[in-house]
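Here it is, the structure in full.
One protein chain is absent from this view; the other protein chains keep their places.
On to chain A.
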Amino acid sequence: MAHPSQLGFQDAASPVMEELLHFHDHALMIVFLISTLVLYIIVAMVTTKLTNKFILDSQEIEIIWTLLPAIILILIALPSLRILYLMDEINDPHLTIKAMGHQWYWSYEYTDYEDLGFDSYMIPTQDLTPGQFRLLETDHRMVIPVESPIRVLVSAEDVLHSWAVPSLGVKMDAVPGRLNQTAFITSRPGVFYGQCSEICGANHSFMPIVVEAVPLEHFENWSFIMLQDA
C-alpha cells in the first residue's frame, strides 16, 4: 500500500504492473537524458560569447533536431505498445467477479458456482482497530485465489465510479448500464488497497477497494463461510 508522502508507484503485485514499472523506469531515463540535454544547452546559450545576427538556417542542426526526437519517440512507443497489447490479452480466467459501484460502497458478486454477493463499506475512522489503515479498510474484502487469472466485470448502479487497485495495475471505469471487463493475476499473496477513482459525490473519497489474495484452499474456506453467513 502507499506510505505517507510517497511519490513513486507502489510495489507491483501482478505481472502487468511489473511491466508497467519497468516501462516507467525506461521512460524516466529518457526524460532524464532530455532534461540534462536541455539544461546543458541553456547553460551553453547563457555563457556563450558567440553572436551572429545573420544566420538564416542550418541544415545540419535541423536534421538532428528532427531525427533525434523521432527516434526517441519510437524508442518510447515500442515498449508502450507492447504493454498495451499485453494488457488486452485474454488469459482464460479461473474466476469472474462482478464489482458494482454504488454511492458510496462497492458490492461484489461471485456467481460462477454459487450466488455469493456482499457489500463492501469503508470502516469509519472511529471504528478502526490498531494496525488498520484510515480511509482504506473495508468491512468485507474481495478475496481471490493467488496466482489465478481473475476477470472483474465492473459496472455501477447509479453514477460513474472507477474500480482501481494501483499495486495490481488495474483501473476500470464503472459506468451505469455498461459492463467493463478487466483481468489480472496476483503474483503473491497479500492485501492490496485501492480507492474509487471517478468523482461520484460527497463520499467519493470514502469508498475504498480491498483485494485479498490467498491460497486456493483459504479462498474455498472463505467462500464456504460467506455462503453460510448469507
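One rule holds for everything that comes next: contacts are C-beta pairs under 8 Å (C-beta built on N, C-alpha and C of every residue); 3 or more make two chains touch, one makes a residue touch a chain; residues count from 1.
Here is the rule we go by: contacts and distances are computed from a predicted model.
Per its UniProt entry, the chain excluded from the display bears the name "Cytochrome c oxidase assembly protein COX20, mitochondrial", taken from "Cytochrome c oxidase assembly protein COX20, mitochondrial", "NUBP1 factor", "Pleckstrin homology domain-containing family J member 1" or "C2 domain-containing protein 5 isoform X30". Touch with the chain that is not drawn comes from one residue among A:F32, A:W65 or A:F224, which is A:F32. In the full complex, chain A touches the hidden chain at residues 8, 15, 18, 22, 25-26, 28-29, 31-33, 35-37, 40, 44, 48.
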